[in-house]
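One protein chain omitted, others in place.
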Amino acid sequence: MVRYLIERLAYTVLVLLAVSLAAFLLAHLSGDPALMAAPPDATPQQVAEVRRTLGLDRSLPEQYLIFLGRIARGDFGSSFRHRVPTLHLLAARIPPTLLLALTSLGIAVVMAIPVGVAAGVSRGGAMDLVGRILVTLGQSAPVFWTGIMAILLLSVRWRVLPASGYEGWTHLVLPAGTLGLYSASELVRFVRTGVIDVLGEDYVRTARAKGLPSRLVLFRHVLRNALIPVITFIGLRFGVLMGGAVVTEAVFGWPGVGSLMVDAVLNRDVPLVQAALMATAASVTLANLAVDLMYGAIDPRISHG
Amino acid sequence: MAEAALAPPRVARVPRARIKLDWGGALGLVLTAAVVLVALFGPRLAPHGPLEQTLEARLRPPAFAGGARAHWLGTDNLGRDILSRILVGARPSLLVGLSAILLAGAFGIAVGLVSGYYRGTLDKVVMRVADVQLAFPAILLALAILAVAGPSNLNLVVVLALSWWVVFARITRGEVLALREREFIGAAVALGAGDRHIVARHVLPNIAGTMLVLASVSLTRAILAEAALSFLGMGIQPPTPTWGGMISDGRAYLAVAWWVSTMPGLALTLGVIGFNLLGDYLRDRIDPRLRS
Partner (left out) sequence: MRTCTRGRPRGRPEEGVGRMVSQRQLIVLASALLAILAGPPLTPATSQGRPVVVMQGVEPLGLDASITTGIFSLNPALHILEPLVDFDEKLRIIPRLATTWKWVNPTTFELTLRPGVKFHDGTPFGAVDVKFTFDRILDAKNRSDFRRYFSERTVKEVQATGERTVRFVLTEPRPVFLRTLTQVGITPQKAVTEMGAERFNRAPVGTGPYRIREWASGVRITMTANRDYWGGNPRIPELVWRWVSEDATRVAELLSGNADIITGLPPDLVKQVDENATARVASVRSLRTAFILINTKKPPFNDVRVRKALNHAVNVQSIIDNLMGGFAERVPTVMGPFVAGYNPRLKPFAYDPETARKLLAEAGHPGGFTANFFAFRGRLLKDRELSEAVTAHLQRIGINLRLQFLDFAVVFGMTQRYNRDVDLMLWSNANNNADASYNLELNFYSKGRGTYWSDPKVDELIESAATEVDETRRERTYQEILRLITEVHVPVVFLYDQKDLYGVSRRLEWEPRADERINLWRAFAR
C-alpha cells in the first residue's frame, strides 16, 4: 500500500509540473498580461512600466524558471490584478468549491440510485420509461436555465431561498440542488445500465437459486457491481467540479475556484492562472486516487467470499 | 462443459416479446428523425430569415401566447423570428456536437480498449496522460484555447473532443478491465484466439451497450457544452444561431420573455429525449448478453 501510494504521489508531482508548464504557456499565449494588469486608460508608457515591474519583459523561459524557483520556496506569487498572494485568493475559494462539489454529488447520488435501480429492474416497463423521460428533462436543460428558473420561482416569487451568495446553509440549497439535478440525470442512465447488466450475470442467478431473498441479492451483488461505471463517473465528475462549476458559480454568485480561474484566464493574470490550475490539478489527482481505491473496495470479485 | 464455457453467458430474462412494440424505441426514432430532418432542411422550412432584425418588434411573445401570427414562437432580443432561428440553428448545433463526440469517441474508445486489455506500462502511461489532462478544468482549457485560437467552428469541435475523449477512454477501460476477468475471455485465450478476434467478438459487443449510452449522453453534453461556452462568450459566434447559444442568450430575459430561452430549450429537450430513447433501444437490441 505504501509503495503504491508513493508511486502515485510521484506521478502527482510529475503531473503538477506538466500542469505548471501548461498553465504558464496558457497565460502568456495571447493578449499581453502587462496590458491587462494596467488600468484600461493606461498610456503606452504606463504599460511599459507595468511590464518592467512585473518582470514580464524577461524572456519566457527565464520567467518560467523564476516561477519554478519561487514555487520551490512555497511562493506562488501575487495576483497581478488583485495584488495579494494567489494562495490567499485560492484558500478563500476552496472550501466553497469543495462544499458545492460534495453536496451536489451527494444529492445526485441520492436521487440517481433509487431512480436508476427502479428503472433498471422494471426494464421496459412504465417505471423505466417515466424515469428515463424525467432524466432527459433534467439532462437537457442547461444549468444556467434551470438555475435562473429556480431563482425566479424560489427566490423571487416564493422568497423561500436566497438567490446568491455564501452566507449560510440556505445559500447552498439552490446551487447544489441545480447542479446535483444535472449530475443526477446523467448518473441515472449509468445506474440503470449497470443494474440491467448485472441482473443478467450468472452469479446473481446463482444467488437467487441458492434461495437468497431478492432484496439481499439486489443490494449485495447488484448494487456493488452496477456501481463500477458509476464510481468512474462520480470520480470524473468530482474532478470536474473541483475545477469549479463555472456556470453555477456565475449564476448563483457562489465564490468558487471556477469563476476565479475564468476571470484570471480572461485577464491574463499569470500568477493566479498558474496557482489556481496547480491547485485544481492537485485536487483532481487526489480524487482519481480515491476513485481507484474505491474500485478495490467495491468490486465483489475482489473481496473475499 | 467446455462448450458451455465457450459460449457467451446466456440469459433467460424478461421475455423480450412482453411488449409487442417498444414505445420508447418508436418515440426515439420519430424524434431523432425529426431532428435530423430539421438539421438537413431547416433553412428551407424557416418562415423568416434567421438574421432578419426588426428592432421595433423585440421580445414579442409567441403566437399562441398572444403575439402576432407571423411569429409562431415569438421574437428574440433583436426582433428575429425564434422559430426560424431554431430551424436554422439545428444544423450547426448538431454538427458541432456530432463531430465532437465522433472524434472523442473514436480516439477515446481506442485508447481505452488498448489500455484496459493490455494493461502494464502502456496502461499506466495512458492513464497518467489522462490524469494530466483531467487536471485541467475542461471549461477553462476550452476557454483558454478558444481565447487564443479564436472561436471558430473547427476549434470548437476540437476543444469539445479534447475534453471528452478521456471519459470515453476511462469508461471503456473500466468495462474492459471487468470483462477480461470473465471466463469466456480466459477460455478464448486458452484456445489460442488472437487478440483482434477476442476484441471484436467478445469485448466490443459487450461494451457496446455502455458505449451507446455514453454516446447519447455525450451528444447532449456536447450541445450543452457549446451553450456553456456561449454563456462565457466563446461558443459558436453570433449571428449564427445555435440551440445552446439561443438558450444562453435568452436567459437574461427569462423573467420578462421566457420564450426566447425556453423555446430552443424545448427543441433541445425533444431532441435529447429522442437520442436517449433511441440509444437505449439500440443498446437493448445490440447487447449480446440480452440476446436469447
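Each chain carries a letter (A and B) given by its place in the written order, and its residues are counted from 1.
As a convention for this text, a residue touches a chain if its C-beta (ideal position, glycine included) is under 8 Å from a C-beta of that chain, and two chains touch if they have at least 3 such contacts.
What you are looking at is a predicted structure, and each value in this text was computed from that prediction instead of being measured.
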| message | Going by the contact rule already stated, which one of B:38, B:177 or B:277 would touch the omitted chain in the full complex? | response | B:177
| task | Could I get the residues of chain A that touch the absent chain, sorted low to high? | result | 1, 4, 30-32, 35-47, 49-50, 52-54, 78, 81-85, 88-89, 92-93, 95-96, 98-99, 102-103, 144, 148, 151-152, 155-156, 159, 162-169, 171-172, 202-203, 206, 250-253, 255, 259-260, 263, 266-268, 290, 292-303, 305
| List the chain B residues touching the unshown chain? | 1-2, 5, 51, 53, 55-56, 58-59, 77-79, 147, 150-151, 174, 177-178, 180-183, 186-187, 233, 237-239, 249, 251-257
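As a working rule, only the chains that are shown with their structure count from here on.
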| remark: Residue positions on chain A within touch of chain B in the complex are 11, 14-16, 18-19, 22, 26, 29-31, 123-124, 128-129, 132-133, 135-137, 139-145, 148-149, 152, 156, 186, 189-190, 193, 196-197, 199-202, 228-229, 232-233, 236, 239-240, 243-244, 246-247, 250, 258, 261-262, 265-266, 277, 280-282, 284-285, 288, 299, 301
| query | Mind pulling up the chain B residues that touch chain A in the complex? | reply | 9, 11, 13-14, 18-19, 22-24, 128, 131-132, 134-140, 143-144, 147-148, 166-167, 170-171, 174-175, 178, 181, 209-210, 213, 217, 220-221, 224, 227-228, 231-232, 244, 247-248, 251, 254-255, 261-262, 265, 268-269, 271-273, 276-277, 280, 283-284, 289-290
